[in-house]
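A quick write-up on the structure given underneath.
Apart from one protein chain that is not included, each protein chain of the complex appears where it belongs.
And now, chain A:
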Amino acid sequence: MRVIALRNATKRFPGAGGRAHTAVRDLTFDVAAGEFVAVVGPTGCGKSTTLSLVSGLEPPSAGEVEVDGKPVRGIPDGVGYMFQTDAVLPWRSVVDNVAAGPRYRGLAKADARAKAMVWVERVGLARFAGYYPHQLSGGMRKRVALAQTLVNEPRIMLMDEPFSALDVQTRQLMQDELLRLWQGTGAAVVFVTHDLEEAIALADRVVVMTAGPATVKAIFDVPLARPRDVEEIRMTSEFIATYREIWHSLRAEVARARREAVDAG
């Protein structure tokens, strides 16, 4: 069962000097229900743009984006989105941040809080439920964002480099936690990252993007069993073989993006 389908989706932004700047072009790939897909590509190639097309926050300039078999017009039902930059509300406590979704969706305050509290506990923040975001570390704020997304029980989760700003130990902890929480939900995940190790450790399939304007270069299956332990799995020979195979494809794009950045700068 396909939940996301991109068909030659292209996105152009008004660029400098009135000329259109193409962020992504001719994107074509599918995501099945319950599948964990990682999208990798060099920085600035158009990964965030791809997610904004699926989320309905931006309409495609050409081509078609479908969720649940219907063309995306506005934000589709059942979509959760963890943004690249922090989007927790600084004026709300942890539990009230997590309760935001249920409140918007019409739940009474007490019910929304009770529901939120369950997720606050699941992400390990029970003791900090009453804290404001500025009193939390970066890793804890990501947990809040994760709980805020999961409390709505999305069938599709879009995650934009959610852990890239964290230190290595915290990042691995969060990756493990994400897999643990996701396993129960049956949600499809599109996980954007520029870290190939992270992509392989988490995903069922890895989509490699070309340097900007991005299009799909290749798609790889990750032949690793679940449940996974992200620290252990990095040492296995299957992981290393998969890494080598995908890196071979990705390396050229990273090199090209770097050359273009040098030329432009």
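By our rule, contacts are C-beta pairs under 8 Å (C-beta built on N, C-alpha and C of every residue); 3 or more make two chains touch, one makes a residue touch a chain; residues count from 1.
Here is the rule we go by: contacts and distances are computed from a predicted model.
Per the UniProt record, the absent chain's protein name among "Sarcosine oxidase subunit alpha/sarcosine oxidase subunit delta", "ABC transporter permease", "Succinate dehydrogenase / fumarate reductase cytochrome b subunit" or "FAD-binding PCMH-type domain-containing protein" is "ABC transporter permease".
Across A:R19, A:K70 or A:H134, the residue that sits in touch with the chain not pictured is A:H134. Of the listed residues A:A87, A:A114 or A:L181, the one in contact with the hidden chain in the full complex is A:A87.
In the full complex, the hidden chain is touched by chain A at residues 55, 57, 75, 79-81, 83, 85-87, 89-93, 100-101, 103-105, 124, 127-128, 132, 134-137, 139-140, 148, 152, 170.
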